[in-house]
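For this view, one protein chain was removed and the others were kept in their places.
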Amino acid sequence: MGSVRAQTTRTFRTKVLLPGGLLAVAAMASLAMLIPGAAAAGHSDSSSVDISPDQVTTKACGTVSVKGVTGSTPNAGNPFLSSNKTCLNGSLISYGNHYITYANPPKAFVDAGRLLFAQACSSCHGSTANGVSPDGTATIGPNLQGVGAATVDFWVSTGRMPAADVKAVEAERKETRLTAVQALELAAWVNSLVPSVPAVPFPHLQGADQSAGQDLFSLNCAACHTIEGSGDALAFGTNAPSIVNKSVTAQQVVEAIRTGPANMPRFSGNLTDKQVADITSYVTGRLQHPVNPGGFSLGGVGPVAEGFVALLIGVGGLALICFWIGERS
Amino acid sequence: MSDADHQPSRTRVPMPMAAMSDPHMSDAAQQPARVEMIIAIVFVLALACFVLFGIAYTQNWDYWTLGGSIGAGLFLLGFGLTAWGKYLMPQGPFVEERHTLRGTQEERDAMSAALVERTAVVVKRRKMLGGLFAAGAAIFGIVALFPLIRSLGPLPANSLEVTDWRRGTVLVDSTGRRVRRDTLVPGGLITVYPEHTVDPRTGFITEDGQAVDQTVLLRLPGGPFTTMPGRETWTPEGYVAYSKLCTHLGCPVGLYEQELELLVCPCHQSMFKVRDGAVPTFGPAPRPLPQLPLMFNDDGDLAAQGPYDQAVGPGFWERTT
Partner (left out) sequence: MSTTAADTKRSARAAMGPYGHVGKLVDELDDRFGVAKGGRVLLDKIFPDHWSFMLGEIALYSFVVLLATGVFLSLYFVPSTDQVIYHGAYRPLQGQWVSQAYNSTVHISFDVRGGLLVRQMHHWAADIFTGSIIVHMGRIFLTGAFRKPRELNWTIGILMLILAIFEGFIGYSLPDDLISGTGLRIGYSIAESIPFVGSYLVSFLWGGRFPGDIIIPRFYIIHVLIIPLVLLGLIAAHLGLLVRQKHTQFAGEGRTEHNVVGSPMFPTFAAKTTGFLFMVTAVTALLGAFAQINPIWQFGSYDASKISYAVQPDWYMGWLDGALRIMPSWEFAGWGHTIPFEVLLPAVVFPGLIFTIALLWPAIEQRYTGDDQIHNLLDRPRNRPKRTAAGVAMFALLFTLFAASSTDVMANFFHVSLNATLWFFRIAVIVVPIIAGFVTYQLCREMQGVHGIGKRKRAVIVRRSAEGEYTTVPAAPRPDDERTELDPEPVPVRIDIEPLGNGDEVRQPAVSPTGVRQVTR
């Protein structure tokens, strides 16, 4: 699709309609909070909050699977322990705090998502995304029910899904076949099957502390992604991707941290939203815009590249000068 | 003024001369004026570069100008001087005789005689004296090393073997926060330390702690499991803790691949299977990572059941399994 009209329409939908819609819903929900008895932020409401390991059922938020988030650390990804939370008509709209807002895609996306999923994803994940093919055997793709909107959005918006090579050890980041809105539509539909967390994160990085982020990054992330974020090969054909690649967005960084895609560990209760925002700010603000005051960075590979330059250009260059100065026979 | 008394009348020493076309000059010296001009220009450029460096420094200009100017200036200066030497100075080839280093046999014998026989004067038992002196000097050499080496540090004792983990020691993260039941979800990992051994303000180890205490805590999916026979109670609710020090060379094993359930050491890529007691399956590490037995205490914090059952980290002579 190359027509400027379609382009403008898509941009309009992504940049105007979607945030506008979410804001409108959030605004309505905030107003609704003024009405007594409606969903309140962060506390139990008139019906009991059932903290079973996997699910929470509340009157206003409906049934939400909180599998995979901590139940005791505040502001660490659990909607029921976040500073802000909005629910409406039995579904969780958004939650979070002033570091990260997690929001589920609008209900309107669900139908489009179902059609899109049938086209693009059901062949590997099953028509109901449960990892079961029509004849009852397991599909090549895993069960997606209960993974949450953020997971779907991450895999699709980074281009890893739809998978190009299903036999590859790991799906690699590539050119996205689907648009950002389409990713959200898929997320909306998958989430509608079993509403889960995390929802799609929207980080607010203005107040984030890059220095704290650097400290956390070096403890938790550098072991796989390298201290400069350039990524590297891991065991048996897997790898940790580069995050200095500028197409890695802040949203994707938060999604990866909170959902633990593929072989990456999943960080929930051990990192609060503030810490995640700090790390994200360091990655997108500093790693992706490295300060190289000393000259060319030689690829950021480290002492091996430096050694080659020292030997070939340094010693080699000086040897050439010797060649000029001295005799040759 | 009175020098005139000492010296004969001084005249120039006649040194023979030859022409520019002499083969001992390089070809470029046939046109000395041109070569001189080129070298002069090179020197002037070098001067300009140095001036530029001076300005760049005082005016605090950008880094590349600062470094490039001094580098270029030095290079031009050196190039000019070398070219001067190569093109305008006599190249030769000149010949110098090597004087034989060795002396005659008589000289050698005289030297050996001097060494041997001078010490034989008067004293009959020089070998005994010499031996005693040598022994004294040797003993001095040995004992002089005692303070140099021994005072450097304490004896290792069991410092390489014993960590600060005891029964009931609570696991905390680098901010001092205690690990609770749901701190990790399945697939998560965190670095933990014994409580009160990390200064939450700085993140550094306190006086009470040691670098060998560092432990990696993971949570595996799929319900209860046992890493090795006899360790059934060590992994409550899917939590498993291993020493973070690689048994190869002590690098922190912070790299975890959750689907492969593999801890990989970033230094030399030893791979440890987490579900089977961190047994090394690839790479140079010789032993599994020691496992810390875990339990939940009455407050719901994750704590150690006891110390590590063996020394952590790389191998050393006194290490027993």
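A and B are the chain letters, set down in written order, and residue numbers restart from 1 in every chain.
Note that a residue touches a chain if its C-beta (ideal position, glycine included) is under 8 Å from a C-beta of that chain, and two chains touch if they have at least 3 such contacts.
What you see is a predicted model; the values in this text were computed from it and never measured.
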| item | value |
| --- | --- |
| Left-out chain, listing which of the shown chains it touches | A, B |
| Of A:Y99, A:F117 or A:Y282, the one touching the omitted chain in the full complex | A:Y282 |
| Identified contact with the non-displayed chain, of A:T57, A:Q145 or A:N239 | A:N239 |
| Touch residues of subunit A, complete complex, unshown partner | 209-215, 218-219, 222-228, 230-237, 239-240, 282, 286, 290-298, 301-304, 306-311, 313-315, 317-319, 321-329 |
| Contact set of subunit B toward the excluded chain (per top definition) | 1, 3-4, 7, 10-12, 14-18, 20, 22-25, 29, 32, 57, 60, 63-64, 66-68, 70-75, 77-86, 89-98, 100-101, 149-150, 152-156, 159-160, 174, 191, 193, 201-205, 210-212, 214, 244, 248-252, 254-255, 266-270, 280, 282-287, 313-321 |
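Everything below uses one rule, namely that only the chains that are shown with their structure count from here on.
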| item | value |
| --- | --- |
| Centroid distance [mean C-alpha coordinates] between subunit B and subunit A, Å | 40 |
| Residue numbers on subunit B that touch subunit A, as the complex places them | 63-64, 67, 82, 86, 173-174, 180-191, 203, 218, 252, 254-260, 262, 264, 266, 269, 271, 282 |
| Contact set on subunit A toward subunit B in their complex | 67-73, 215, 219-220, 222-224, 234-236, 238, 260, 262-270, 293-295, 325 |
